[in-house]
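In what follows, a structure is listed as structure tokens, so that the remarks can point back to it.
What you see is the complex with one protein chain gone and the rest in place.
== chain A ==
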Amino acid sequence: MSLPFHPHDGDPVPPALRGFARAHADLVELHESPAHLVARHRHPDRRVGLVSGGGSGHEPLHGGFLGRGMLDAVAPGKVFASPHNRQVLEASRAAAGPGGVVHVVKNYTGDRINFGIAAERLRMDGVEVRRVLVDDDLATESAETATGRRGTGATVVVEKILGGAADAGLGLDELAELGSAVAGASRSLAVASRAQTSMHTGEPSFDLRPDELEYGVGIHGERAQRSITRPATEELVEQMLGELVDALPGDGDQVITVVNGLGGATLLELYGLHELVAEGLERRGLATAGQLVGTLVPALDMTGFSISLTRTPAAWLPWWNAPATTPALTIDRQEATP
């Protein structure tokens, strides 16, 4: 095994943030102390700023989704660690619109506390804040009842729909309610055949045999509840889809799908998986109303993928399809503009 190609001295996040801001200087601006990224452009009708953030190591999340149509500012923590409340505070101050700020928070204790402290500080400043908690990971539904499901791949769906809705001029409470509804209608499941490489040892963070899969793995290298004997890929997708569809609240027949690479999956694999997902949903009477395929919420270089499903009413689709211009996702569907 070998070490990743980070600069040799210390924390890999600051140089990556500088490189990211340099590469996308037309779209984002980096503030280094405390570290936060701010979008340069926003829709003139947007009244409420959208802010997210969390540990690094999940790129393009969240900075990759900064820009017109999606997020206004983000707070990147160290690798797999929550950002400090000051980062969230400054990101929120930069992003706040006349209608306030919505925080999109993945459900992890550290993120909840640091976004929560920032929200209290914003309230003291007179800025109105609402939180949308993303908790889509089906694998943690029963295992950790006290802490709830983790937030994973559906975060992108929440951020995209909220971005479209914010650009349509929705207010603070409407956005908070919408974001919670999208998160509540979303479930995800992830599998891995190889853990991410430790930045310190160059070795996988946990060991799996070649015939094993980690089923229900997290995005920080948390091991799953179980390892399974690796089935054929068609069977694996069928099993994942079956569990996801069974767990998906509501009864509409349209879903948004995200087939997401965990860092070490090729697009050749992900598009093939997407085809299996779409076929499997069709057999179950579900129509794919929206879709994303790519490495969107990885766990460093973990070899694996996740499937996210969001059961969507027709009312959300104009926001899902609305234009967005961000480093990682550009959507320009003329006919779908609301």
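Just so we're on the same page, a contact is a pair of C-beta atoms (placed from the backbone, for glycine too) under 8 Å apart; a residue touches a chain by one contact, two chains touch by 3 or more; residues count from 1.
Operating definition for what follows: contacts and distances are computed from a predicted model.
Only one chain is not pictured, and the protein name UniProt records for it, out of "PTS-dependent dihydroxyacetone kinase, ADP-binding subunit DhaL", "Dihydroorotate dehydrogenase electron transfer subunit", "Proteasome subunit beta" or "Transport permease protein", is "PTS-dependent dihydroxyacetone kinase, ADP-binding subunit DhaL".
Screening A:14, A:97, A:116 or A:318 against the full complex identifies A:116 as the residue touching the chain left out. Of the listed residues A:124, A:268 or A:315, the one in contact with the hidden chain in the full complex is A:124. When the whole complex is considered, the residue among A:6, A:47, A:86 or A:230 that touches the unshown chain is A:86. In the full complex, chain A touches the omitted chain through residues 85-86, 110, 112-114, 116-117, 119-121, 124.
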